[in-house]
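Only a portion of the chains appears, each positioned as in the full assembly.
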Amino acid sequence: MAASPHTAAPPARFGVVIFPGSNCDADTHDAIETFAGAEGRYLWHKETRLDDLDCVILPGGFSYGDYLRSGAIARFSPLMEAVRRFAAEGGLVMGICNGFQVLLEAGLLPGAMQQNEKLKFICRLVSLKVENDQTPFTRRYRQGQVIQAPIAHHEGNYFIDEEGLAELEANGQVVLRYCDPEGEVTQEANPNGSLANIAGICNREGNVFGMMPHPERVCDALVGGTDGRGVFDSIIDSVRERSGR
Amino acid sequence: MKAKVYITPKAGILDPQGLTIERSLPALGFEGVSNVRVGKYIELELPDGEGAGESLERMCRKLLANPIIEDFEYELIEE
Amino acid sequence: MSNTTGQDTGQKPAYELLGLTAGEYRGICERMGREPNYVELAVFSLMWSEHCGYKHSRPLLGRLPTEGERILQGPGENAGIVDIGGGLAVAMKIESHNHPSAIEPFQGAATGIGGIVRDIFAMGARPVANLDPLHFGSLDKPRQRFLLDGVVEGIAAYGNCMGIPTVAGEIHFEDAYEDNCLINVMCVGLVRQEDIIRARATGPGNLVVLIGSSTGRDGIGGASILASAEFDETAEEKRPTVQVGNPFMEKKLLEACLEMRDKGLLVALQDLGAGGLSSSSSEMASKGGTGIDIDIARVPLREPDMEPFEIMISESQERMLAVVEPSREAEVMAVCEKWDLDATVVGKVTDTGRLRVFDGDEPIADMPVKALVDEAPTYVVEPRRPEHERDQPLPEDHYPQPEDLGRVLLDLLASPNVCSKRWVYEQYDHMVQTDNALWPGGDAAVLRIKGRRDGIALTSDGNGRRTFLDPRRGGRAVVAEAARNLSCVGAEPLAITNCLNFGNPEKGPIYYQFQQAVEGMAEACEALGTPVTGGNVSFYNESFGQAVYPNPVVGMLGLVEDTGRLGTHRFQNAGDLILLAGDARPAADGSEYQLTVHGEVAGRIPDVDLEGERRLQALVRRAVREGLAASAHDISDGGLACCIAESAIEGGLGAAVDLEALAGGARDGLRPDLLLFGEVSGLVVLSAAPAAARRLQEEAGDVPLAVIGEVGGDRLTFTGAGGPAIDVPLAAAADAWQNALERRMAP
């Protein structure tokens, strides 16, 4: 990404990680660049300098082929060490699909992913209920709002032990749940067997967020909808507010 | 030095693969099979030396198994 | 090696074991000026196999039109290339992986995707879509369910991991494919015209670099033995080691190759597919008018102790061969290292016109490139019309008309050949790359081109049953259907790629079917202005003397002017009128109705009126682009009733159709069951608001356009003079159509 020719600072600078096997990096980058003034910079998995960034996104794909377990190998890349520090200092980190799996494996988010209940890859539009509209990633949505975004994964069956789940619920860390189009969180609306229909969670501090559905795929009405824009808009708002830009 | 690693889904965790196999067995003529659990079996060769066991243990803990959902055991085979 | 390759060692001579005839062996000796050694013989046997040498098809394929203003690259390269304006081009190619998939469906289909994707990025194009036309035996058989399950998972595993959306395809089930499933895969890529790379090894002294996976014993004999011998009881002993795909490796290969393209490092690029190093190196030399020296001692091996001939013919997946200038070697290695890929200089380009193989310093083979690549013998077989072919269609009263036509509709909607294929395409990541202006399920897929208003439309169609009844008409019909599917979404058909799946061409009737089908396709391609950019021939799809239906599969590319104005098959508004465009008389012959209800495939399919088809499609495209038509859907499997039912189900709106209004012109006096379920080329159902419908009728010119019904309500009714012929709740139709496949595949 070339430096912006303007002197005014951009409203938000995103880093989009490329692990070997990432395949939604370009989609995510495209989505970011459709937002007025937002900048996206690709981050090769061996890079370690993130200090020019406001938000790091780990995109979807099959890092290292998803061999062994999704995200298991990617989490050891030099970049992830930097992401850990970046998050510890309060930087915004979001994992989408495979990126979410990497964050789980890295321990930046609690829990683990198993194979989908029916053992099949699923790609379809699903309904999601926004359970927490106070995070830096969801503030543009309303509590209880139902949005539509596609999932495309083989291992999105979220698991955490009982204690962990109670903690997530108590702290409002469950951010998105699979629901029916009316917003009811039902078993039938659960596409992959995820515990408590969980589709997205954040860490306790709220600055690290992972979701299985793909918001970057629903930022343009021509190709499926615009419900995903709220995620990026929320991040931009949060960055503006923090930096006073 | 050869090593064998056995990784199994943690007790109490739903194992979708095992469950699916268990459900499809009767249709293939296998009745009464239960408690099917599917895990991983990894073979590898390690540099010889005293640290081998410890190194393998670390490898399992850090990479080969995910302790949140999996248990592991291993065997070292001296040749 | 003591004995010579031509000698009878008590068993058969070596050339025969490798599938060559005595005459072919003599031809090789002549061209070599001596007897070939084992390595040379192995290489020749591959290059002169049906699969690589097109021995039975080459003379006939010449009939296909391959030229057009937009064709930048016709047959002969790794993929065809079509100019879509603005400096951009589309690379496209289709390939079969029938035999490997019949043995191991998951890996067979997965490596099929891997192979076709390499063909596309070998041209310097970024793959943007996969398509998967598939044919299996009846789903009533557990083995067929196992095959479908494995094939779909294999395609999903490989394509999804690569980040290439699988956007369209087709699936048919019929007994003729029980022992020989047809697994065709197509890939489409985008490339800036100045970035196109070709497989021409030019510049003697340039280096030949092997990139990607190490070479193992897999697929040895795949091309020469597996792909050109009948597949029967002896398959067990001929079975090569099954190849396992590594999509992660291929994803890295793809990105590395495109990065090298962007840096201008590649003189030429070629994938290693059937025939491995032998075929890739000799073809590159042939295209470049050069020679190549290969040192097999440098080839990274996966298994120790591989024989030289094994290294030369191994079909290990995920490998590419690049020609690079010596001064750029370091840069090439740097890109490969970045992507954690092994890359090894294994040879160099020469001006000798020969493929020379060395093991270190020791020469082990030396063959004329031209003989290998261009001089495989061709065979012409006496064509014989198969006995089942008929001059006349069945009499229209051949079958009694079923009493409950509503039941017939529900049964047809639930037929695996007609029902929704959602169970399949939801296993594919069909949205990655975020360009789907239309999601799967309609007549064709449409991808936008980022930064432009226009987009590309893609469809694949094959119809073995029709080609079986009349190969020439079937060939015409399959091209017409593909074009019709594109026109229904509003796209202008531009070009095709094709995969010809047939039985053993040494047999007169099969050869006849092949010849006739090619003739029919050629006629339709000429009439519709869609030249052939390349394709693939898969012969010997037969077991125990029983061949598959002759099945030409067409993949067609179209261009949409404005992705904001697309046609879908969904009914949009209650009160819209339903119109039937086109003038053709549907028949039971070769229809899904004939098979599902009357249990046979017989008669002769109606011919395609190519001129009428051209005019019909032009009208449909205009109706869609000008926004006059709210929906457009062509009549194919299951006939008019299923076509309307699909539009109704997907739109969530019922329909009432007047059979009297249908029975004009060519359809005069046709019985209701044939009107409803008969099949024929050349009909499209449109829906439009009343005012738009009137305008359409004014503009239709000489294309007949009849108002036949109205959208609305929650039932599907088709009413004739004697009262309702069909009256079923939309919900029942929807349930039958939407869930049939999932129900069949439930464990």
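Some points to look at:
Just so it is clear, A, B and C label the chains in written order, and each chain counts residues from 1 on its own.
The rule is simple: a contact is a pair of C-beta atoms (placed from the backbone, for glycine too) under 8 Å apart; a residue touches a chain by one contact, two chains touch by 3 or more.
What you see is a predicted model, and the numbers here were worked out from it, not measured in a lab.
When all copies in the structure file are counted, the labelled protein chains give the formula A x1, B x2, C x1.
Here is the rule we go by: only the chains that are shown with their structure count from here on.
If touching chains are joined by edges, the resulting network of the protein chains shown connects every chain directly with every other. Of the two interfaces, B-C and A-C, the higher number of touching C-beta pairs belongs to A-C. Averaging C-alpha coordinates per chain places the centre of chain A 30 Å away from that of chain B. As a whole-number value, the distance joining the C-alpha centres of chain B and chain C reads 41 Å. The mean-CA centres of chain A and chain C are about 37 angstrom from one another, to the nearest whole unit. Across the assembly, chain B contributes residues 20 that each touch 2 or more other chains. For chain C, the set of residues that touch two or more other chains is empty. Only residues 20, 23-24, 27 of chain B touch chain C when the two sit together in their complex. Residue ranges on chain A touching chain C, taken from their complex, read 20-21, 23-24, 26-27, 30-31, 60-62, 64-67, 120-124, 150, 152, 154, 214, 216-217, 220, 222-224. If you check the complex, the residues on chain B that touch chain A are 13-14, 16-17, 20, 63-64, 66, 68-69.
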